[in-house]
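As you look at this complex, bear in mind that one protein chain is not there, while each of the others sits in place.
Moving on, here comes chain A:
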Amino acid sequence: MASRVSLKSKAKGGKGSKGLDEKSTAQCLKEWSTWALKKAKVVTHYGFIPLVIIIGMNSDPKPQLYQLLSPV
């Protein structure tokens, strides 16, 4: 009896842990994608304008550095 109960509880425990595993992979994926989106948002927020400036300064004909700041 005790062995049966213990078997049952082991099985339940086994199923439970498998269920937890499945939940956690889906949740992990969600958490990672949310984390990645948050980081991407911060990177875009700070880096977009510098990226445009770098791409622009390297295009032909190459503009000079002082032209970035002077109003002429």
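As a working rule, a residue touches a chain if its C-beta (ideal position, glycine included) is under 8 Å from a C-beta of that chain, and two chains touch if they have at least 3 such contacts; residues count from 1.
Rule of thumb we're sticking to: contacts and distances are computed from a predicted model.
Hidden from the displayed complex is a chain whose UniProt protein name, among "Pyruvate dehydrogenase E1 component subunit beta", "DNA repair protein XRCC2", "Mitochondrial import receptor subunit TOM40-1-like isoform X1" or "Probable protein-export membrane protein secG", is "Mitochondrial import receptor subunit TOM40-1-like isoform X1". Interface with the hidden chain, as seen from chain A, comprises residues 37, 41, 44-45, 48-49, 51-53, 55-57, 59-63, 67-68, 71.
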